[in-house]
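Only one protein chain is missing from this complex, and each of the others stays in its spot.
Per-chain numbering from 1; labels A and B assigned in written order.
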Amino acid sequence: MTTSTTLDASAVAPRRSAARARWLAVLRTPVGAGAGLLLALVLLLALVAPLLWSGEADRIDTSDVLQGASAEHWVGTDALGRDVFARVLVATRLSIGLALAATSIAVVLGLLLGCAPLLLGRRGGRLVTAGVNIAVAFPGLLLALFFAVVFGVGMTGAVLAIGFAGAPAFARLSQTLAAGIADRDFVSAARIAGVGRFRVLVRHVLPNIGEPLVVNATIGAGGALLAFAGLSFLGLGVQAPSYDWGRLLQDGLSGIYIHPVAALAPGVAIVVAGLAFNLFGEAVAKGIGLTTALGGGFAPGRALRREETRRRAAAADQTPPATDPGPEPGRPVLDVQDLSVTFPGAAGPVRPVRGVSFRIGRGEAVGVVGESGSGKSLTALAIARLVEQPGEVTAGRLRFQGADLLSGGDRTHRRLLGTSFAMVFQDPMTSFNPTRRIGRQLAEVAQEHQGMSRRAALARAVDRLRSVRVPAAERRAHQYPHEFSGGMRQRAMIGMGLMGEPSLIVADEPTTALDVTVQRQVLDLLAAVRAEDDVALLLISHDVAVVGQVCERVLVMYAGRVVEDLPADRLRTGARHPYTRALVAAVPDMDVDLDQPLPVIPGRPVDPAHQPPGCAYAPRCPLASARCTDEDPALADDGTGWRVACWHAGEVAADRDVPGAAPVALALGERA
Amino acid sequence: MTSTTGVHPATGAGRRGAGVLDGPWARFAVRRGGQLVVSMWVLVTASFLMIHLIPGDPVRSALGPTAPASLVAARRESLGLDDPLWLQYLHFLGGLFSGDLGTSLTSRLPVSQVISQRLPATVQLALLAFVVALALAVPLGVLMGVLTRGGRRRGGELAFSSTSVVLGAIPEFLLGVGLVYLFGVQWGLLPVAGRGGPESYVLPVLSLSLGPAAALARIMRVEMVSVLQADYLRTARAKRLPRRRIYLRDALPNALTSTITLGGLLLTALVAGTVLVENVFAWPGLGSTIASSILLKDYPVVQGIVLVYGAGVLLVNLTVDVVLALLDPRSAIRES
Partner (left out) sequence: MSELRFEGVSVRYGNRRRGMTAVDRVDLTVPDGAVVGLVGESGSGKSTMARAAVGLTPLSAGRILLDGQPLRHTSGPRPVQMVFQDPYSSLDPRMTIGDSVAEAVPRGMRSADRRQEVARLLELVELDPARAGAYPGQLSGGQRQRVALARALAARPQVVVADEITSALDVSIQGTVLNLVRRLQRELGTSMLFISHDLAVVRYVASEIAVMYLGRIVEHGPAAQVLGDPQHPYTRDLLAAVPGWGSAGPATAPPGVAAAEPADPHAPPPGCRYHPRCPIGPLARDDREVCRTTEPTTDHRHATACHFAAAEPLLQVTGRPA
């Protein structure tokens, strides 16, 4: 048991430090540091100011009334000759304290109301939600006025009023956050595991909504501060002889013509304190949001980053080995040589695509396969000149129908690419503009590039929709994307590419989001389009079987490079690169041997930010030798157009003794 | 070809016509109407209950401890406060429908008269502030969104964000005080109180609209940046359309829908903000009246003005939802 207790301890440590690191990271940004400092200062002042300056603030001196700024009174004196600056400082405690009290009321009430739906069950929950929804529609100030009437004019009334007025917003927030968590599968799993509602709330929901709630409470405290100042300013908040900033402001405003600083000083105090809360909350929210949004390969932990900066920067600069683009198939539609895509990373450039070269002949169908993160989609975007800043595309050559896409700006090739180069994207649900009719989205291509009238362009769109077998094309052209099924949208997307006269269709995972029967229809459609007009196709897919079925030639990508370029009919049995063989074997098909375990590829795909030196596949490869980990093999042509980048191309694993390679992968080598 | 183009507009118009009468639009109208009625009822009931929630006798606290008991009793009776609660509620509802909101305790004028005198000034102020806020925020937010898309011009983004955060964090009444100081006291350019010629509108409208404008512009920029990263914007770029067209036709409407969704609360807050701004500028509207009435404990007036403000907020919300439904074809259906 000792072992497991030590394990527990060691496990908690990294998490805690991760949370701490995140907050520290926020404090390290200029905005975060400034806001944090400001907030600390304001809170400190709230603690010590009444102790230090109370006497000065309350000293009445009728001989020194309503004086302007002087060395003795920095911002002058009020109608009773009291030092305004001291009063502003002393008022910090009351102003901040009242704001925090009101915020606590708002947060506690809001949290209770927000979590009630989780505990109350369906009907009661719905009632609470409806009530909150109605209340939240009214602005806080109006609610505060309402409650100020109910609770009475004065300090206590104002605290309650602002607290109650803020509650609906917090209720809505915690409701949304909690509902988001309650929808997650881990909450369902906990329920199935027999964890009760209350325990689910405490163990799963609250910890996961804590961080955003704290951030919003901070921002909310700034809001409460301002609201309080507002109420006091209206005379509904703090009553004399107590004073907060709003009260001082109101006193000062009456004399603004004689003595403007006395009005401005509390105003500045309100703004500064409000900003301190606001900015700090925003900075933290941004810091947290960024870490969750970026995640994955491009944002490794900070400490890690700095250590590896130099090494990785060197690796990115290292030019990939020469790649042979393969034989020239007549006049190629597309000719790509040494295409690379680079993104700036926190620790030097990251290069997810590293020197890709290939050609596509007229009417040829070429597939690109690889695991997620292999750079296949990015390659497609780079070819289409659709990689946006900060991504940077470099290439030795990038020619489409003989035109050099590297030269000239956006405008130069607009017409050529707009009419001859068609793109089909992965997710048909998000690739159409949701607020515009499908027909118009197609028609604008012809309007823009072929100079058609609005009417003629729409007619062409309907014609194109018909040609991609969209039933009732005329009616459907007037519909919005959400009225289309996924398969229909993908057809419309292909139809959009056919508005011009394309010579190349680049389809990036066009069927991944679709059901098999629909996938079949879309693939058949692509085949029909190709056959009809001799259009070339670049089909990107993670599914080896799909590519093998549709394409004539297949490019296999791993870690941003093409590792093998082979005829599709040799994919299944004749592949020479160990990765290609492993990838093919790992896909269960309808003929897989039910008595054998499925072959798997050991290890994990390469993170583009952590490219190893040498062959990127070496750590997972059963054939890997010392040379593989040192030197990246070039993509070499065997003379027939078959290209492989491997020092051990075509070798079988069994006759090599590879320490550390997984037995399953060895068995796979034998199978191939 | 000719036949298809000939049929098109007709079927399109027919479909659209039918769409307004039934289907999603009718459902939207019914649902939204129902929501409005419920919210309205909650508002009316809350403002009715307001008087009864006040601890102690509202009439006694309004007239002060020195008022003779006979006067309090008489006033209570004239307000109907001795009737059972349900009867008072019925009277209140009945009064509402006939436009009778009671009588002011201090001025003895009908509340409806007080409101109708004061309402136009407030509505004018709020509407102008709306227009100014939107006219400033939308173009600025779009421009900043385009300029700072995909992490470009980080310096510009920082400058814009910090300016708008600071401006958005200054409450309208403080902004008002600051503007009074600068334009009235220091430079003496503009009047600082009252409602007169056009120049008297400048400062109140600015102090009411600058904060929401800054916040809205910020939201607009963020939404624009996120829309510019959407898949369908990539599709639009793949169509090789001119950039300006992509921004205005594809990006703007989508960014606007989410901005309005998020910005709706800002616009309702602007309505409430008139209370404070009117007090700064001694603007003869509802806002300055409600504050003084609360202090004078003139509850019927407070009740009436709360009702009007609440209704104004509901109206703004309704407008926002209708605009959203018009801009985004899914929103009418999506909510169900």
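Here, a residue touches a chain if its C-beta (ideal position, glycine included) is under 8 Å from a C-beta of that chain, and two chains touch if they have at least 3 such contacts.
Model, not experiment: these values are computed from the prediction.
The undisplayed chain touches these shown chains across the complete complex, A.
Of the listed residues A:543, A:637 or A:651, the one in contact with the hidden chain in the full complex is A:543.
Residue A:203 is the one among A:28, A:126, A:203 or A:482 that touches the chain missing from this view. Not every partner is drawn; the one left out touches chain A at residues 1, 3-4, 7-8, 10-12, 14-15, 184-186, 188-196, 203-204, 207-208, 371-372, 469-471, 485, 487-488, 515-521, 523-524, 527-528, 542-546, 548-549, 572, 582-583, 586-592, 594, 597-601, 604-605.
What we mean here is this: only the chains that are shown with their structure count from here on.
By the touch criterion stated above, chain B contacts chain A in their complex at residues 1, 4-5, 7-8, 11-12, 15, 38-39, 42, 46-47, 50, 53-55, 149-152, 158, 162, 165-166, 169-171, 173-174, 177-178, 180-181, 185, 230-232, 234-243, 245, 249-250, 253-254, 257, 265, 268-269, 271-273, 275-276, 279-280, 290-291, 294-295, 299, 302, 306, 309-310, 313-314, 317, 327-330, 333. Residues of chain A that touch chain B in their complex: 31, 130, 134, 137-142, 145-146, 148-150, 152-153, 222, 226, 229-230, 233-236, 249, 253, 256-257, 260, 263-264, 267, 270-271, 274-275, 278-279, 282, 384, 386, 388-390, 410, 413-415, 417-418, 423, 425, 427, 430-436, 444-445, 448-449, 455-456, 458-459, 462-463, 474-475, 478, 480, 482, 493, 496.
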